[in-house]
Every structure is written in C-alpha cells, then in structure tokens.
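The complex appears here without one of its protein chains, the remainder shown in place.
Which chain is which? They are A and B, in the order written, and residues in each are numbered from 1.
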Amino acid sequence: MKFTLKVWRQPARDKPGRFETHEVSDVSPDTSFLEMLDILNNRLEGESKSPIVFDSDCREGICGACSIVINGRAHGDGEGTTTCQLYMRNFKDGETLVLEPFRARAFPVLKDLVVDRSAFDRIIQAGGYVSVNTGAPQDANALPVPKVNADLAMDAAQCIGCGACVAACKNASAMLFVGAKVSHLALLPQGAVERERRVLSMIEQMEAEGFGNCTNEYECEAQCPKQISVSNIARLNREFYRAKARE
Amino acid sequence: MNLVSIVKKALMALTGLAWIGFLVGHLSGNFLLLRGADAFNGYAAFLASLGSLLYVVEAALILFLLLHIYSGLRVTLENRRARPVRYAVAATAGRATVASRTMAAGGIIIAVFLVVHVKMFKFTSHQDVNNGLWGLVVDTFKEPAWVGAYIIAMLAVGMHVSHGLASAFQTLGLIKPRWRESFRRTGFAIGWLLAAGFITLPVWCYLVPTN
Partner (left out) sequence: MILDSKIPDGPLEEKWDRHRFNLKLVNPANKRKHRVIVVGTGLAGASAAASLGELGYDVLSFCFQDSARRAHSIAAQGGINAAKNYRNDGDSVFRLFYDTVKGGDYRSREANVHRLAAVSVNIIDQCVAQGVPFAREYGGLLDNRSFGGAQVSRTFYARGQTGQQLLLGAYGALMRQVHAKKVKLYTRHEMLDLVVIDGKARGIITRDLVTGALERWIADAVCLATGGYGNVFFLSTNAKNCNVTAAYRAYRRGAYFANPCFTQIHPTCIPVSGDHQSKLTLMSESLRNDGRVWVPKNKGDQRSPRDVPESERDYYLERRYPSFGNLVPRDVASRNAKAQCDEGKGVGPGGYGVYLDFSDAIERDSLATIQAKYGNLFDMYEEITGENAYHVPMRIYPAVHYTMGGLWVDYNLMGTIPGLFVLGEANFSDHGANRLGASALMQGLADGYFILPYTIGGYIASQSGLGGQTTQHEAFAEAESAVRERAEKLLSVNGKRTVDSFHRQLGKLMWEYCGMSRTRGGLEHLLKEIPGLRAEFWENVTVQGSPGEFNQCLERAGRVADFLEFAELMATDALSREESCGGHFREEHQTEDGEAKRDDENFCHVSAWAFKGVGVTPELHKEPLTFENVKLTQRSYK
C-alpha cells in the first residue's frame, strides 16, 4: 500500500510549526499505523533527516502514550482504539493522511506530534485517589460492594489518560477525564468517604489548567479509545452539585 | 467573576429550561390567533389584567435571558481560548450536530429577534389598528419579508432547543444512561415542534385571514 502523509513538524515548544509531506510506499496491510511511522522514520534516519517525534510505548492500547490526531480524529477513526491499534488495512490505499498533535491550550506541543499532558497528572494530584496510607487496612472482603456499582466503577476506571477526549472536544474540555475518575471513586464505598472534597478540588484544578467547558456534544465519548460513557460527566455534575450543597 | 464551568453551565441550563417553558406557554397562547380577533385579544387583555404578576414574570424572563446570554458568552469565549490552534482537518465522529455547533450563532440570531419581536408587538401601539393586537399581528405578516424573517428566527429557535434541551438535563446531571437516547430524541422533537408551531402562525397570517 501507498500513503501520502502530511505531518505536523514543530522543533520545540513555542516555536512555529508547519506541515511536511512524506510519501510511504510498499506498506503491508498488516503493518500497524505506528509501525508505518517507524518505517518512515527509519528511512528518514537513513537519509540523515530528523525523524518524526511521536509518543508511543505499550503499543497495545493500554498505556495511553500515543496521541495523534489523524485526519481530524483523535486516534484516527476506529471505534474504541488508540493510534497504536490502528492497522494500515483500515485505510484506503493511496490515501492522504494528515497527522496533527492533540490541540489544546492545556496540552502544549513539545515537539512534532508530542504534547505535554501533565495537566492530567495535576488534576489527579488534586484528589483523584483514596487517601489511605500503606499499612494494614481491613480485610478486602470486609466491605461488600454491589456488583453493579463495582462494574460501573470499572467502566469508568478503564480511562487510560490519553487525552483523546480533550483532543476530540471542540472546546478542549477535560470533563470526561475528570468525570471518569470522580465516578470510579464515588461509586465505591472506599472512595465515597471523601467524594465532596475530591470533586471540588479536581474541578478547581481542571479549571486552572485552562481546559474548556463541556457543551454536551459527546464527541469525547465517540473518540475515547475505552469508550468511557458521558454518563460519567452527568455523574460528575451531580457530584459537584452535591458537594456544593454540602459545602 | 470567577465561576466554575459547571456553575456557568448549570445557570445556562436552568435559564434555558425556564425559557423553553415560557415558549411552550407562549405558543399555546398564540394559537388563539387562529380562533380570531376576539379570542386572541381577550387572551392579551387577560394577561394585561394580571398586572404586577405579569411584571414579575417578565422581569424574571429578562433576568434569565441576561444570565443565559452572559454564561453563554463566557462559555463560548473560554472555549475558544481553550484551543488556540485549530486543527487543519476538521472532522467529527458523528456526535456533533449542526445544532451543537451553532449554539452561539443561533443564540445571537435569537437575541436580535427578541429585541425586534418585543419592539414590534409589545411596544407598538395597536390602539388605532383594526381588530387591535390581532390586527397588528395579521397586518405585519401580510409582509412576506417579515414572514421570512420570522421563519429564520424560529428555525434558529428550533435548532437551539433541539440541542439545548437534552443538553440542559445532562448538565444538571439528571440523565441516566438508559434514558439518554430518549432524552436526545425528546429534546430534538420538542425543539422542532416549537419551531414548527411558531412558524405556522406567520404563515397562516400571510395566507388566510383578512383584516
């Protein structure tokens, strides 16, 4: 297969960037999207040109490192996949692919297709955990949790923190990310103890990072590689009102 | 003023819902147009007779509207700022709709319309017009340009509500996953039914009665 790639190249943060066009040919349909970029990078290195910088690590869709917007879609247009799980057989032979970094004020570009997502870490630091020290908590089975709640918590906890929700949202809002973590912990008795404090401080940090407001378009859910439901945003809103009411 | 995004959104949702409620009432009242001058003018006179209660409602509607516009503007401007560099290729996963993408533009059309509309029917004297307020309305819509303008404005309302209604419930955290699709459909239907209802009236005025 053969592809034309228009790739965003930006030498460093706060430096201007531009699109660069590359042709790749003889790509096997079984090649993954990132392997296709590896092939291109190897060629560039061989020609003493600087390879395209992009984040990737596990390459099995769980670490959340990869983060490319392909033809306007975060992680391409597969449903429930990360960029690393795309295979070239899913693209049309001869297609032009436009590769851009995740765009958001809160995710500044560091180089080429790599962005700084540490804003997510800071949101979690603000309260995305249960405040227990290592030690001797009670027996794991001392507190039964209804299976329904445990399953809903797990649905939300699957978030891989890749930032596709922000990239997909026209407002670069992080409500799905925050909603997923708040839901995961609020649904479990272990996390419910500090639910008010958690939601308020996570929201406060989210605002400080410069993410946009949610306007309920649900593009985030559609482009989330783990298909995290926007019901978690509704729950986040509820948790917020509840916390405010009790403040 | 520093307002948490969810607060702004809740403000927008609540004031929007109040306005949708008002629109439903307004539309049902307006259908009295079809029953002729006496019925419609009688309804207008009844509203006027409410006196201070009417002022309270009007004041509330104005306040809600201003809050709605204020939070809407804040949200829109902040959202623009949140993505300083746009994508070269704009694409969606199909969840975005024309409605959801035009909330701000539609809102502006509706705001302009409201000013014109209030000026036209509330602050224009109908003392000297044959058949009073009913006559004023019918006369106005004998002008095709006004019919066209109203249709455009009402399409904007339909669009705005078709996204806004279900969106408001999501913002207020009232949507359970299994209701989501029905909420979306209901909101869509109510929005466009309102628009259709409001469009019926000027078209009817243009086509049917003589004053």
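Note that contacts are C-beta pairs under 8 Å (C-beta built on N, C-alpha and C of every residue); 3 or more make two chains touch, one makes a residue touch a chain.
Keep in mind the model is a prediction, meaning the values are calculated, not measured.
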{"item": "Touching partners, among the displayed chains, of the absent chain", "value": "A"}
{"item": "Touching residues (missing chain, whole complex) on chain A", "value": "11-12, 27-28, 30-32, 34-36, 38-39, 42, 44-46, 48-51, 53, 55-65, 81, 85, 87, 89, 110-111, 114, 116-118, 120-121, 124-141, 143-147, 150, 153-154, 157-158, 160-161, 184-185, 188, 190-191"}
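Assume only the chains that are shown with their structure count from here on.
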{"item": "Computed distance of Cα centres, chain B from chain A, in Å", "value": "37"}
{"item": "Contact footprint of chain A on chain B as seen in their complex", "value": "4-6, 8-10, 75, 78-79, 81-97, 100-101, 103, 163, 166-167, 170-177, 180"}
{"item": "Contacting residues of chain A [partner chain B, same complex]", "value": "6, 8, 19, 69, 71-73, 77, 98, 100, 103-106, 168, 170-173, 175, 203-204, 206-207, 210-219, 221-223, 229-231, 233-241"}
